[in-house]
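Then we have subunit A:
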Amino acid sequence: MIEMTSILEFFRQDKFALVGAIIYILFILVALFAPAIAPYDPQEMVRVDGRIAFNREPEKNFKLGTTNMGRDIFSQLIYGARPALTVGFTAALFVMVVGTVVGLVSGYFGGKVDSLLMRLTDVVFGIPFDPFVIVLVSFLGPSIWNIVLAMALLLWRDTARVIRSQVLSIKKRAFVEAARVSGASHSRIIFSYIMPNILPLSLLYGSLAIGWAILTEAAVSFLGFGDPSSISWGYMLHDAYVSQALSRGAFYWMLPPGICIMLLVMAGFYISRGAEEVLQPKLRSM
Partner candidate 1 sequence: MSLLDVRDMRVYYKTKKGIAQAVDGVSFSVEPGQSLGLVGESGCGKSTMVNGIIRVMAKNAFIPSGEVLFDGQDLTLLPEKEMRNVRWRDLSLIPQAAMDSLNPVYPVEDAFTEVLTLKGNMTKKEAHARTVELFTMVGLDPDRLGNFPHEYSGGMKQRAAIALALALEPRLVIADEPVTALDVIVQRQVLNELKRLRSELNLALIMITHDISVVAETCDNIVVMYAGKVVEKGSTQEVLENPLHPYTMGLENAFPDPRQQDKELISIEGSPPDLVNPPSGCRFAPRCPFAMERCLAEEPPYEEVDEEHQHGAACFRLSETLKLQKLAKEVETWQPA
Partner candidate 2 sequence: MTLNWKYIGRRFGQMLLTLWIIATILFFVFRLMPGNPLTAYIDPNFTKEQQEILLEQFGLDKPLFQQYLVFLLNLLQGNLGTSFVYRDDVLRVVARVLPNTLYLMLFSLIIAYVVGVLGGILLAWLRGKKGETVGIILTLFTRSAPQFWVGMLVLAIFSFRLGWLPSSGTGPAGVTYASEWAKFTSPVFWKYMLLPSLTLAIYLLGLPLLLMRTNMVETMEESYVTIARMRGLSERRVMLKYAARNAILPVVTAMAVGFGYAIGGNVVIENVFSWPGLGRLLVDAVTMSDYPLAQGAFLLAAAIMVFMNFVADLLYSVLDPRITVEDMG
């Protein structure tokens, strides 16, 4: 399987992937040490001289200014890394696992199972994603876990299709045929012959899903269906939008969360295939 040295080698050879990995590590560190880095509690309405510091422009005490409720934007930004990464990683994990299993089963066993699963995939492709997340979250309650659930239910579709076609082509190769003829069991063929060959692809789709998940969480929060107990970047932007930050031209409020989202999503693209590969959105099976 994948060894540590080969991972290191991969990053050494691929500058794009290296940049992506560094961005990720930085954000993970920020998320872990948020309380130490952030000067204030992100929910705290900060008082200066006994009065709440509303709508402050960036200054010494408030590096990125304050919100209309007197909350420190910089601290919110730091804490925002937490929900972003949580949602990103867990959703991507689900997407990867579900997509891989569906694609694998469908491609490997073929026949009725295959047509059933592929029809199911068609159906899932017919469901508009953002509306679905919004409806589900509004029913189940605003929590990042429900956002993750909604993504787990839908986003596996691309992965499943791609993995399936990959499995189909691997299945035809000589070494798999040989294993089958020599009487190897299904589980042996799947785990020792097919899995190693599709793993890179499912990891790739997993890392793309991180970006998707982060963007989705941001959009859902922006629309006001976010988890109010955790300050996410999408939530910050929602806050800015409804508080007339636009008409006031409060770029210090609007810019940082968007940039953070963008960096993290872009890092996912970079890692997932380094340079050339992301740039090749091959919709082989579509």
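For anyone wondering why these and not others, all candidates are chains of the complex that A comes from, given by their letters.
Definition applied: a contact is a pair of C-beta atoms (placed from the backbone, for glycine too) under 8 Å apart; a residue touches a chain by one contact, two chains touch by 3 or more; residues count from 1.
Values in this document were obtained by computation on a predicted structure and should not be read as measured data.
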Touch-positive candidate for subunit A in this complex, from 1 or 2: 2
Candidate 2-facing residues of subunit A, complex: 119, 122-123, 125-132, 134-136, 138-141, 211, 215, 218-219, 222-225, 234, 237, 240-241, 245-247, 249, 251, 254-255, 257-258, 261-263, 265-266, 269, 278-283, 286
